[in-house]
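Omission of a single protein chain aside, the complex is shown with its protein chains in their original locations.
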Amino acid sequence: MDPALLLIILFNIGITVEAMTGALAAGERRMDLIGVLVVATVTAFGGGTVRDLLIGRYPLIWVANPELLLLTSIAALIMVAIARFARQLEKTFLALDALGLATFTIVGAQRAMDVGHGLAIASIMGVITGVAGGILRDMLCNRIPLAFRSELYATVSIVAVWLFLIMDYLGVSDALSIPITLVFGFAFRMLALKFHWVVPTFVYQARQHD
Amino acid sequence: MDPALLLIILFNIGITVEAMTGALAAGERRMDLIGVLVVATVTAFGGGTVRDLLIGRYPLIWVANPELLLLTSIAALIMVAIARFARQLEKTFLALDALGLATFTIVGAQRAMDVGHGLAIASIMGVITGVAGGILRDMLCNRIPLAFRSELYATVSIVAVWLFLIMDYLGVSDALSIPITLVFGFAFRMLALKFHWVVPTFVYQARQHD
Partner (left out) sequence: MDPALLLIILFNIGITVEAMTGALAAGERRMDLIGVLVVATVTAFGGGTVRDLLIGRYPLIWVANPELLLLTSIAALIMVAIARFARQLEKTFLALDALGLATFTIVGAQRAMDVGHGLAIASIMGVITGVAGGILRDMLCNRIPLAFRSELYATVSIVAVWLFLIMDYLGVSDALSIPITLVFGFAFRMLALKFHWVVPTFVYQARQHD
C-alpha cells in the first residue's frame, strides 16, 4: 500500500480512537454531552494544533478540513452509547491507541520537516503531535497527565520518531521507513503495556507550601 | 440602533462582566490581587484570543486595543471592592453574562467569516469565543469547567450561532439577525437557568488508575 495513503487511513483511525478516550475521560468527570464533545475534540486534534501553533503553520488541519470534526464528534457519541462495553473493549482501544500514537508521531515529524525544520525540531514536533492531545485532555479533566505516569507512552513516541528520522536521514524511502516505524511503535507500546515497563519516576517531597 | 454599534457596546459590557466573574473565581481560590487581575483578564479575553490564535489572525483584539485591558482590570478591582454584595447581585450578573455569551458568539462567528471561513468553522469560532474564556478561568482556578456542567451554557452558544449563521446564509440583514440572535440567546440562557435545563450528563466509572 502507498505509505502516504496508509498514514491517512491510520490518522483517521487515530483521531477516532483519541476522541473516544477523550469521551471516556469526560464521563469519568461527569461532564455533560457538550463537555464530552469538547474534550473528545481537544484530545483528537490537540496535539496537531499545538504543533502547528508552535511552528506557525496555518491553516490548522481541522480548520482546513472541518469534516474531521464531524468524524470525531460521532466517535465520541458512539463511545457514550457503548460505554457499558468500554471495559471489554479496553484491549482493542489500547491497541488502536498504540497505532494512533505511532501514526501521529510520524505525521507530526513530517509536517515539521515539510516547512524546513531540522531533525531536532522535527522530533519534538512528532512527539508533541503524539502526546499533547492526551495531556490537554487530562488538564481539562483536572488530573495529572497520564502520559507522564503510565507505561512508556511518551517514550514510545520519542524512540519511534528518532527511528523514523534516522531512517529518513539515511535515505530510506518512506515506503519502508513508515511501515517499520508503525510496527515498531505499535509493538513497543504493546510490550510496555504487557510487561508494565515504566520510566523511572522522580519523587520529590517539598516542604509544605500549600 | 446600528447593529454594529450595538455589538460594540454589548462586547464592552460582556468583557466587563466576564472580568468580574474571573475576579470572583480567583477570590474563591484565595489568590492575591495580581492573580485576580490575571484570571479576570484571561476570562474576559481568553475566548477571543484562542479563536484568533486558531485562525492565525493578528493582531489580537486586546493587543491592538490595550485600553480594553484597563477596562477589565478596573472591573475586576471594583468586583473585589463590592464582593460582599456579589450574592445579591447574582441575578444581575447572570443576566449580563447571558447577554455577553450571545454577543461573544456573534462576534466570534463574524470574525471567522471576515477572513473567509465557511459556516462550520464560523460556528465553532463563535462558540469558542463564547465559552473558552470561562473554561480557561476554571483551568487556572483548578476546577472542572462549569461550562461543561451547568445549565445549557455552551448549548446556548451553539444554538445561537447556528440561528445567526442560518439567517446570514438566507440573506437576512445584520440589522435584523443580530438583535434576533441576541434576544434569543439571552432568553434561552435565562429560561435554562430558571427551569434548570441541563444537557444530559455522561457518567463513566473507570477502573482505579490513580
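Going by the order they are written in, the chains are A and B; count residues from 1 in each one.
Methods note: contacts are C-beta pairs under 8 Å (C-beta built on N, C-alpha and C of every residue); 3 or more make two chains touch, one makes a residue touch a chain.
Since the model is a prediction, treat every value here as computed from it, not as a measurement.
Here the missing chain is touched by one residue of A:27, A:47, A:126 or A:145, and it is A:145. Of the listed residues B:36, B:75 or B:158, the one in contact with the hidden chain in the full complex is B:36. Where chain A meets the missing chain, the touching residues are 53-56, 117-118, 120-121, 124, 135, 139, 142-145, 147-149, 153-155, 158, 198-207, 209-210. Residues 23-24, 26-36, 38-39, 49, 53, 56, 58-60, 63, 66-67, 69, 80, 83, 86-87, 139-144, 146, 149-150 of chain B touch the missing chain (whole complex, contact as defined above).
What we mean here is this: only the chains that are shown with their structure count from here on.
It takes 120 degrees of rotation, in steps of 5, to superpose the Cα atoms of chain A onto those of chain B.
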